[in-house]
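Got a structure here, written out as structure tokens. Questions coming.
A single protein chain has been omitted from the complex, and every remaining protein chain is retained in its original position.
By letter and in written order, the chains are A, B and C; residue numbering begins at 1 in each of them.
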Amino acid sequence: MITLGENRYGKSRVRLVRVTRGLERHDLREWTVEILLQGDFESCFKDGDNSKILATDTMKNTVYSLARKTGAGCMEEFAKELIDFILRRNPQVSNAEVAISENAWDHVVTGGKPHPTTFVKSSEERQTTKITRGQQDKFSIVSGLENLIIMKTADSGFEGYIQDSLTTLPPTADRLFGTALRANWNYAAEGDFDKLRVNIREILLAVFAGHASKSVQHTLYAMGEAVLESVPQLSEIELTMPNIHCLLVDLSRFGQDNPNEIFVPTDEPHGYIEARIRRQG
Amino acid sequence: MITLGENRYGKSRVRLVRVTRGLERHDLREWTVEILLQGDFESCFKDGDNSKILATDTMKNTVYSLARKTGAGCMEEFAKELIDFILRRNPQVSNAEVAISENAWDHVVTGGKPHPTTFVKSSEERQTTKITRGQQDKFSIVSGLENLIIMKTADSGFEGYIQDSLTTLPPTADRLFGTALRANWNYAAEGDFDKLRVNIREILLAVFAGHASKSVQHTLYAMGEAVLESVPQLSEIELTMPNIHCLLVDLSRFGQDNPNEIFVPTDEPHGYIEARIRRQG
Amino acid sequence: MITLGENRYGKSRVRLVRVTRGLERHDLREWTVEILLQGDFESCFKDGDNSKILATDTMKNTVYSLARKTGAGCMEEFAKELIDFILRRNPQVSNAEVAISENAWDHVVTGGKPHPTTFVKSSEERQTTKITRGQQDKFSIVSGLENLIIMKTADSGFEGYIQDSLTTLPPTADRLFGTALRANWNYAAEGDFDKLRVNIREILLAVFAGHASKSVQHTLYAMGEAVLESVPQLSEIELTMPNIHCLLVDLSRFGQDNPNEIFVPTDEPHGYIEARIRRQG
Partner (left out) sequence: MITLGENRYGKSRVRLVRVTRGLERHDLREWTVEILLQGDFESCFKDGDNSKILATDTMKNTVYSLARKTGAGCMEEFAKELIDFILRRNPQVSNAEVAISENAWDHVVTGGKPHPTTFVKSSEERQTTKITRGQQDKFSIVSGLENLIIMKTADSGFEGYIQDSLTTLPPTADRLFGTALRANWNYAAEGDFDKLRVNIREILLAVFAGHASKSVQHTLYAMGEAVLESVPQLSEIELTMPNIHCLLVDLSRFGQDNPNEIFVPTDEPHGYIEARIRRQG
């Protein structure tokens, strides 16, 4: 017999710019929202009965309508409101997930100070959150960041790995170590999400910068461990660190040395390392 | 106490072009390979001990070396060889996963027939496989395709869904239905993977084309059901069908009608529907 | 004194899907349109006087309104209508340019024949046209194609080039030759644009396939020359052929040969060759 297994549906890439107009200055936030629902939708799949279907277009409208009304200051609070709103009005939905991604806009600095109503998109780093809740459950909150592109030019080596018949990589005590960091941390207890986010990001950067790295894995673990040690609200953190390779150019063919100065950055292939680090017991 | 949880590492985007030079014609295949390993790597994370680490650069070399030796005709067979090779030489690895994605190149047709040594990249559709095995286990084989962009201009409606205070989408008995299909099917038994792939793809397209669609969900289920009914080797299929919306342009503002002829295609926001359909009992 | 020099403005990426509903089958075309205007706009730049400005939003509306009315069967005819319409209604515009890019959708083949109302996006190749006209002038028509990705696995070498102290590339009589072809041809006389387009594309592919290539330049010239020789309506053709490099993998490190079978395709860096070929006298 053939049956319907896990399934979900919703709306992706609902984009929103929200301007908060203070007397002295404006604030600008740009979010991309995704809503995904699970529930009692078998008759839709099997019989084409849409009577329990909340149109994904309506989900989009809900984002904009709620954005106008909300008092939520951060992504996490807005996502929770959105989930509550949808679950309350849609008993056929058993579980709702809202993911939000934020692109940072900073006030432009002109004449040495931030201009109150003009903004510059500061980087391609994105702040993220993904929150889920079942009808009778508590929120499960995972926040994070992605595409934080960082590079160490000192204190990084890679030696002592397996040498087999297919190994050609030379060991090195001094290499460039670059990555596009993605981090996701699970909240065991709620808190001031924006303040915690700033704190976690600072720890990740400080450990990455200060660590005497023997491998990507070695530094990744140190970063995750430091975050969990400092932030009691977290139960777990997952770090994904693709290796952005910078290959030392062989200039000896031209009678030149290359004392770790001239590199070719390459996008592919790239190493890929990911791990979860968690608090136990 | 803080501990290391799930972790894996490997090499992504190892790209390979393989030319098979027959007397009468050449064949050209372009693959992108990813290898991900799990195993006994805690000392690397915690102590910077790389003695159990197979360098990701060595994994890359392994792909090329094996590609020269292999007799494998399809992605699935090559992935299995690669996994066997790595597991045999690396007892510290408990589980290896290999994912391969293929871009199609067709022989160019000139003068009405295929040219033997000239190729054209035919589409952005990719054929995929993801195979995993633990040291003592059997292979788990999931094959699929992605980015198969298809559109129905007839036999598609969306009506009878929930009307609430935030609903503005008008019901319609005749809309465009476009998607970038991703499919992943699980093999319960092995077979001629290339022949099965062609068969599955044909069924997916035929049902999409012929179905009287009442929703994306409705058609998705019919597609998956038909595949499982026809291909006994499969235990399960997952279909992901983001909705590529084409919005009817309101021309009444200019005194014109628009009998379902002029549409604006939009990339965002987009509906997102995914479901697994499986054989049971 | 500071003055306004060349300037133009308009609307980019106006996307349009047009369904033609025949009794037996539908046709589907997807176009992306750009309109750029030049004219007497100095007071807008210098004084903020918008009285001569046709809003770019109105240009977008014009595309959709005209698409409903037009009898134009091909991009070139539609672009000409659009230019005529804008120039007639806007005497302050001295020159209008319309560029259209088309993504191909083919009828899906099911059960061995094309399905009348279901389509598949066939490739990332785009058909293009760029047409301009001043108020009192004739049309200047340049049509073309872009992103036609092709590869030769035989009849291509690169030898006899300059050997200097920085040369490390080994000469070869047998290499892969891949490119993402862009072509733009200028019409000296009008004709059946769709039929000419098919003809030109076939000649480009046939010469690429059949040529005994000594360099990208060598083949590029042969392709352009053949087109001009066969299509008297053209005055000139420009071909751009970035080199998609496939590097032979050195397997000798592993005790293996590599008789031109295993290659690494790379996106960067890449060679870039472009030239115009024209009819003279």
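Everything below uses one rule, namely that a residue touches a chain if its C-beta (ideal position, glycine included) is under 8 Å from a C-beta of that chain, and two chains touch if they have at least 3 such contacts.
Since we're looking at a predicted model, the values are computed, not measured.
K.L.:
Which of these touches the unseen chain: A:Lys46, A:His115 or A:Arg276?
P.N.:
Only one of A:Lys46, A:His115 or A:Arg276 touches the chain omitted from view, namely A:His115.
K.L.:
Consider the whole complex, including the chain that is not shown, and state which of C:Arg8, C:Lys195 or C:Arg253 touches that chain.
P.N.:
Reading the full complex, the residue touching the unseen chain is C:Arg8.
K.L.:
Mind pulling the chain A residues that touch the left-out chain?
P.N.:
These residues of chain A touch the chain that is not shown: 15-21, 26, 28, 30, 61, 64-65, 67-69, 105, 108-111, 115-124, 148-155, 176, 202, 205-206, 208-210, 246, 249, 251, 253-254, 256-266.
K.L.:
Identify the residues of chain B touching the omitted chain, counting contacts across the whole complex.
P.N.:
Here the touching residues of chain B are 165-166, 168, 253-254, 267-268.
K.L.:
Name every residue on chain C in touch with the hidden partner chain.
P.N.:
Residue positions of chain C that touch the missing chain: 1-15, 34, 36, 41, 44-58, 60-62, 65, 89-90, 158-162, 164, 166-169, 213-218, 220-221, 225, 228-229, 236, 242-243, 267-281.
Note that only the chains that are shown with their structure count from here on.
K.L.:
Which word fits how the chains touch one another: line, ring, star, complete or other?
P.N.:
Basically all the chains touch each other, so complete.
K.L.:
Hey, how far is the Cα centre of chain B from the one of chain C, in Å?
P.N.:
29
K.L.:
So, what's the distance in Å between the C-alpha centres of chain C and chain A?
P.N.:
38
K.L.:
Could you please state the distance in Å, as a whole number, between where the Cα atoms of chain A are centred and where those of chain B are centred?
P.N.:
Computed value for the inter-centroid distance: 24 Å.
K.L.:
If a residue has to touch 2 or more other chains to count, which residues of chain B qualify?
P.N.:
In chain B, the residues touching two or more other chains are 15, 61, 65.
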